[in-house]
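The complex is shown incomplete by one protein chain, all other protein chains being positioned as in the whole.
Letters A and B name the chains as they come in the text, with residue numbers starting at 1 for each one.
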Amino acid sequence: MGKNKEETAVQSTLPRENRRSFAKDLKRDWQLYLLLIVPIALVIVFNYASYPGLRMVFYDYKPARGWDGSKFVGLKIIQKVFHDRKFLGSLSTTLVFNLLDLALGFPMPIILALMLNELRVHWFKKVSQTVLYLPHFLSWVIVGSVAYAMFRPNTGLVNMILVNAGWIDSGIPFLTEKWHWAVTYLLIYVWQTMGWGTIIYLAAITSINGELYEAAMIDGANRWQRMTNITLPGIRGTVVTMLIMNLGKIMGSNYERLDSLQNTQVRDFSYQLAIYIYEKGLQGAKFSEATVVGLFQSVIGLIMVIIADRIAKKLGEEGLL
Amino acid sequence: MKNKRLFAVLLTGVMAAGILAGCGSSSDSGSSAKDTSAAATQEATEAATEAATEAAAEAETESADTGEAGMASWKPFAENVELKVPVYDRGVEGVPDVTNNYWTKWVQSNFGDKYNITVTYVPITRSDVMSDYAMLAASDSLPTILSEFDYPKLAQWATDGYLTTFDMDEFKEVAPTFYKAMEDNDLVKYSALDGDTYFCLAQNPYYETNYNWEVFYRKDWLEKIGYDEYPTKWEDRKAMYQKLKDEGICDYPLGGQMCTGLGADQNYAFRDYPQDEETWAVYGNYTIPALGSEWNRRFLQRENEKYSLGFVDPEYYTIDTETAKANFVSGKTLEFGGYISANMDFISAFYENNPDGELAVLVSNDTVDDDGSVPFAFRSNNPFGVMSGFSSQATEDEIKAAWMYMEWLLQDDNLFTMQWGEEGENFNYDDNGLPVSVADYDGDKKQGYSNNKDYWNLVMNIRTAGTIEDVIRQNTPSDVPNAEELTQGVIDNFYAQEKLAEEGYSVKDCLYATSIEAESEYQETLINDYKEFRDKIIMAAPSDFDATYDELSKNFADDGWQEVVDERTAAYENGQTTKLD
Partner (left out) sequence: MSKKEKEIESVSDGSRAITKVHVSDVVIMVVISVLCLTCILPFLHLFAKSISSNAMVMAKKVFFWPKQVTFDAYTSIFRDGTMVYSMVYSAIMTVVFTLLGMIACTCAAYPLSKKRLHGRYVFSFILMFPMYFSAGLIPTYLLYKNLHMLDTVWVLILPLIYSPYNMLIMKTYFQANLPDSLEESAKLDGASDFQILFRIALPLSKPIIATLSLFYAVGRWNSYADNKYYIQSDALKMIQYRLSQMVSSATEAQTTTLSEAAAVTSTPEVLQAAAIMFVTIPIICIYPFLQKYFVKGAMVGAVKG
């Protein structure tokens, strides 16, 4: 897409010729433009049309009263949000958990892909790949219910087994004590994403030149050496791209994930931005506050993506934009 | 059969204090001048009610409404009016679509069509009431009636402009039966907020007792260690728990459960009776636990003692309700409390897993312990069931239609049919002429959750037919080994609680006629604080108890509790609270 940017730049320096050729292009490519109308209409109606609603951040918007009945208050709501202890708390929790997600969830597919790549029993590889993809196809509702069925302190399967085996006396509060919950919450994410994540790395590994391995084996390199000296450098580009893409999501907050795994005992940690927006905005009917937080999330997210894109391009990878 | 039906209808009326059978002859002395005509009509027709009811009973369809009190003046609307009624959507399996089923159609043909009203139902997610209403408000599609059990929620809707005020006299004209029921149950005083009328309230018979929530204990264990009954006083109880432990019957007799927030940790047993009104008004409400009060100190001190003596599981704070239930079922704990119903899973499961075990109901009594505490004092329910307000987005006609709907629903025949269904399908009469629901009915006329409760709760909180003993019999399991004894236990407990209530040990919540801003601001924070703090206090070494309690009470006060206390005190001083009886 970078090349494309240059093209546009060149064209725009020649306005007159540009215009003339556009009419010609339109005539030539009218069918393509016709196709484009569909998606453009969709984004205008369903995305761009929602942006004017963002002016809500300057109003004290009351759902039952509408725009006319709500007061314009300038920056008051924005100031209020940034002084709200709960917002600041949920913001830092979100950031910490997203970083931990990255630290734990990012390397796992790579490791798993390397291991799968080493499997030589063909049917075993096939079957295990299929099985590992399963969690990706499950909704958070199902993942959440399954997690509770596994980890409830007393009736959860894991605790039932551990207690029956006599290893522990009473159940471990995997989901009902905040520190345990944090670990469980993070590991469930790893579990859910690891299998699916391997696809892209396995693809990258496949595209490494097979002759490199042959040469290495002739030189007597063992499996570990081949992995660190050929495979890993071979997928470096993919790893960097994926890492950058993930960095762009650092302000994200998935409501469904939190909703299906949270409970009253772990609110210190489960109270993240998505929950804040939901509880404050919808349950507490404070629409303006929720919009401020949503906007803040979007703006930071956008900045992160732009930074990530720049870094990627600096490192010689293909950018995101 | 028709006599049985009539009998049942009349018995239902007894509970709906102030309707046909109950107060047919009482005069309307308290009514205002404006109301006289309606009231007169009502009285005139009430005389003929016996006959009318019989006629209604005779007819197969429920179309004998015409001529009933208050409704006589109604005329069909000239133009069709849409009435939007909220109904809880509880997401439970096995109930018909809440917005479209036999009973919603029944309402339409028996009420809506007659007055040119289209009744539609708006589903409200039970676990997410506030956000559903906020969404509806934002999309200008609030239901005509907004209803909830919790006073603070209604207060918030009133302040946020969802609700409109109305003139109680006008309401009285359209819905005299409903108004009279409110008056007879002394509910009118709850209808205003900051001096404006916003709400009307459903009746809640037997609200002063907690007969539908019982504690079940292991009678066989007590017998094994030589006890005939469950001791009342703390010293005796302590000895008993210790004996259970010493004889190796169970490790943690009381099991314990994590604190789940709202309504947890009720300190009623440890209050000073008779209560001081101001203290009650400021600290007595259950919506936020009153950490820092003397009452709560005594309560937590007792919990601390139980913990340090090893009567509760040292990791009680990880045990949720389901787990506690499982522990009881598998014979690890002495007692477990739950709501009664005809089909109680934990009781049947208990007997399947412990064929030799025997359960009994813990029956209250009015003992006063040596330290002055009243072990069985308890929180009474609100005197009303659901509170309803009316949408600020609705037209006058729509609100009138809403009032008509509520009035119509409260008429005996209509209410009876909504609650019990169709004879021969949803219910049958027993030998005493009382209706008995067909538990596994599964035809077209299948009722919604809990016998259509989410429809008729706008006017009445529980389903009653016959005396309270009949009600209890219908709501206790009959297919467990000692069903008779258990039922008797529940009945005994009802009378014991009734006695406690008479002696002033059944405590109502204080309600504020103004919105306590600090409550909505800090409630959530404080409840979460409380859960954390009370566990620390309970697990503190007994010698550190007071210091821990004082320190954490201070943190609690700083996190907003002090503001709640100040606002409540101001409300009390301005006379904007309900009073102790």
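The rule we apply is simple: a residue touches a chain if its C-beta (ideal position, glycine included) is under 8 Å from a C-beta of that chain, and two chains touch if they have at least 3 such contacts.
This one's a predicted model, so the numbers in the text were calculated from it and none came from an experiment.
Q: Which is it among B:Ser127, B:Thr395, B:Asn432 or B:Ser478 that touches the chain not included here?
A: Touches the omitted chain: B:Ser127.
Q: Looking at the whole complex, which of A:Leu42, A:Ile168 or A:Ile307 touches the chain that is not displayed?
A: Missing-chain contact among the listed residues: A:Leu42.
Q: Just the residue numbers, please: which parts of chain A touch the chain that's not shown?
A: Counting only chain A, the missing chain is touched by 1, 4-5, 7-8, 21-22, 25-26, 29, 31-33, 35-40, 42-43, 45-54, 56, 112, 115-116, 118-121, 124, 127-142, 144-146, 149-150, 154-155, 157, 160-161, 191, 194-195, 199-200, 202-204, 206-207, 210, 213-214, 217, 220-224, 238, 255-256, 259-260, 263-264, 277-278, 281-282, 287, 290-291, 293-295, 297-299, 301-302, 305, 318, 321.
Q: Mind pulling the chain B residues that touch the left-out chain?
A: These residues of chain B touch the chain that is not shown: 89-94, 97-100, 122-123, 125-128, 132, 135-136, 138-141, 149-151, 210, 212-213, 260-263, 286, 320-322, 325-326, 329-330, 339-341, 345-346, 348-349, 352-353, 379, 381-382, 442, 450, 453, 462, 475.
Following the convention adopted for this analysis, only the chains that are shown with their structure count from here on.
Q: With chain centres taken as the means of their Cα atoms, state the distance from chain A to chain B in Å.
A: From the centre of chain A to the centre of chain B is 44 Å.
Q: Which residues of chain B touch chain A in their complex?
A: Of all residues in chain B, those touching chain A are 128, 130-131, 133-135, 137-138, 140, 142, 156, 160-162, 258, 260-261, 313, 315, 317-320, 322-323, 326-327, 392-393, 520, 524-525, 528, 531.
Q: Touching residues of chain A toward chain B in the complex: what are they?
A: Interface residues on chain A, with respect to chain B: 62-66, 69, 86, 152-155, 170-171, 173, 176-177, 264-265, 267-268, 278-279, 281-285, 287.
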